[in-house]
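All protein chains but one are shown at their positions in the complex.
Now for chain A:
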Amino acid sequence: MEPLNIQANQLILLRLPSQNIKVVKVEPGSIISLGKFGSFRADDIIGDPFGFTYEIDSGMKLSLVDNTIEFDEDDQMGAEQAMTGHKITATGMQQLTSEEIEALKSQGVSGAEIIAKVMEGHAAFEHKTEYSKEKYLKRKKQKFLQQFTPYAIGSTELIDIYLDKDPTRIYNLSPETLALALNMGNIRPGGNYLVVDETPGVLVAAILERIGGEGTITLVHENEHPNLDCLKYLVLSEEERERMIKTINWLELFHPEESEPVRTKTAEELEDLKPSHRRQYYRAKQREENHKEILKRADTCGFDALMVMTLLDLPTLIPQLLRFVGGSRPIVLYSEFKEVLVETTLALQKENRVLAPTIMETRVRKYQTLPGRIHPLMTSRGYGGYLLSALRVHPNRAVNAVGKISNRRKKAKTTASATPTPEPAQIAPVDGQEISPDTPAIDA
């Protein structure tokens, strides 16, 4: 899905030294302007592999940067002051290219010696009062460096784009939380996933990335049509999109009987239709077919994971979706607010159809890594959201009674001295809940 080389007319993300990002379309023949960071010709980068950082020289000429150096966060010393008395000659630290390493090897230099050489490079660099050097480089970078790094747009970049534009559209989702959701959901090629994604499709895009062309996403949507705005950033053919993404709205999912069946047209009727109407007809038929399949899966094996990112009320929604999820398959719910997930957990604990619902948070803290001044960044984004992850299980009537007995016995023993509460004579299923009607009879 993500091409390795920059393609003509592809939408790509440019990262600039100022930490700014910019989405551009690489239109052949066009000039791409980065404002104060200069302009360059699109043709010059078309065909190049992703992974280079370019410098814009005079006359829009591009050269490759062989060393990217990070910012210094706390600038209290001031670049000018730090620079006094130091002549800076090199633009980057000494490095060994793979060719040079090869050459050393062929001269019979051992691995250990090569490493020593590499580290020597750094020592020499450090000698040149690295502090002032870095200050100088930073200043140079901010003021004069006209650099950019192109990236193919995938889920990582989509998050950055929305965090930059309007974080509320992705409910302040952080990359690390999305990453954890994908792993907890056991997303992999060949899986069939039930997905609720009320962002412009960031979760869908991330799942697409992990199924690699094999498997399906069944997207349940709120409005009549799904919002998959962000798929426009991806290199995804119409065919792939239709094959992998099936859509259904809440009404169609929960009340299929309320949908009017598409009347089958005869060959002659089809002949008479305008091509656009014919296409519409086939589309409607296909949609109907997809819906049948979705509902059939729900009644047979269930989906391989339930992945949810929506503002709909989770404590009331999720119990209704459990019947669509296969046995031992993950349920992963995102919310910006831990409170919502706590209430959802309580609603799920009343059921015996989920195992070990757990709320998780993951927060990545970035560090400044300039030599001699390593410390966590002074400020970072506070949000990032929370996940509730659990597994769908099949309760077993007989077993639940057993679990209850042993539980009671144990408790009765440990609390023997306390005032006893009368035990109900009859053993009810866990928490007084009925075994859900959708549970396959296999284990009863």
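Everything that follows uses one rule, which is that a contact is a pair of C-beta atoms (placed from the backbone, for glycine too) under 8 Å apart; a residue touches a chain by one contact, two chains touch by 3 or more; residues count from 1.
The rule we apply is simple: contacts and distances are computed from a predicted model.
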Identity of the absent chain, which is to be given by its UniProt protein name, from "tRNA (adenine(58)-N(1))-methyltransferase catalytic subunit TRM61", "thioredoxin-disulfide reductase (NADPH)", "Vacuolar fusion protein MON1 homolog" or "SRP54-type proteins GTP-binding domain-containing protein": "tRNA (adenine(58)-N(1))-methyltransferase catalytic subunit TRM61"
Touch criterion as defined above, residue of A:38, A:201 or A:330 at the omitted chain: A:330
Contact with the hidden chain (one of A:53, A:227 or A:259): A:53
Of A:56, A:211 or A:230, the one touching the omitted chain in the full complex: A:211
Contacts of chain A with the absent chain, listed as residue ranges: 2, 4, 48-53, 62-68, 70, 93-98, 101-102, 111-112, 114-115, 118-119, 121-122, 149, 154-156, 175-176, 178-180, 182-184, 186, 188-191, 209-214, 301, 304, 326-330, 338-339, 341-346, 349, 355-367, 369, 371, 374, 376, 391-396, 398-400, 402-403, 406, 411, 415, 418-421, 431, 440, 442-443
